[in-house]
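In what follows, a single structure is set out as structure tokens and then discussed.
All protein chains but one are shown at their positions in the complex.
The block that comes next holds chain A.
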Amino acid sequence: METKPQWFKVRYNPEAVEKVTQLMDELELNTVCNEASCPNMGECYSSGTATFMILGRICTRSCRFCDVTHGRPGPVNEKEPQQLAQAVKKMGLEYVVITSVDRDDLPDYGAGHFAEVIEEVRKQNPHTMIEVLTPDFQGDQLAIDKVIAAKPDVFNHNMESVRRISPKIRHRATYDCSLDVLEYVKKQDPSILTKTGIMLGLGETADEINELMDDLRAVDVDFLTIGQYSQPSAKHYPLHEYVPAETFAEYQRTGMAKKFKYVASSPLVRSSYRARAAVESVHTQ
């Protein structure tokens, strides 16, 4: 295990984690916090928030950076929209992030289920803002249309890394397909805020980050999150480096200069970490 820098630490409140875990078990729901062993789980659960992971806990892809279990998924839980909407209500969430595993086994890659979840959450929680963090749906526009039609407030789809490194760490997903997804969503419904996230510490260069930011701005992506890659285990893609906090700050300034509406860039930032802050910043602009 690589020695972690002193500053790469998080707080963990066992009681808060237990409480949220119990609620998820009761409602048969999964969180990506748990399934991907997110380092921020303690903080997010302590503040009563979590990122729901729908469509099961088994992913049809095996990306080399990701800790979510890969395999053959089971049937879709048809009660999930209802159960998730109830959890949002019980937790009193004013902002919810919903992500999923990849479901390449389903005819619409799970897009219809995403839409049902959005609609049910909104029905039961009309004032809750909804962010979805989706797979690429293999770039299938008919599938993406289903999610767009359900009108999430924020459509997030992660690029994960720069062009050169993408094929080394992603399985089936490509840099260009992900860019196309983000472009398509914005073109179909400009009122939806688009968002993406990347990891640093995989060996990328500053020039490559610049190129990525330009590619994102060319398709009018609104929000960008940048965080440090944490290697989940020895069998995952090797960590190249812990990037200094000053470099994250520099990328934050570069991103804002390139006119992203919001850039969250620091080592412990994850795609959904304090996600509400980005939307609030737009509303106060």
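In the analysis below, a contact is a pair of C-beta atoms (placed from the backbone, for glycine too) under 8 Å apart; a residue touches a chain by one contact, two chains touch by 3 or more; residues count from 1.
The rule we apply is simple: contacts and distances are computed from a predicted model.
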| item | value |
| --- | --- |
| Name of the absent chain as recorded in UniProt (options "Methylmalonyl-CoA mutase C-terminal domain-containing protein", "SapC family protein", "Biotin/lipoyl attachment" or "Transketolase") | "Biotin/lipoyl attachment" |
| Option touching the unshown chain, where A:Asn34, A:Ser166 or A:Gln252 are the choices | A:Asn34 |
| Residue numbers in chain A that touch the chain omitted from display | 1, 4, 8-15, 17-18, 34-35, 37-39, 41-42, 67, 230-234 |
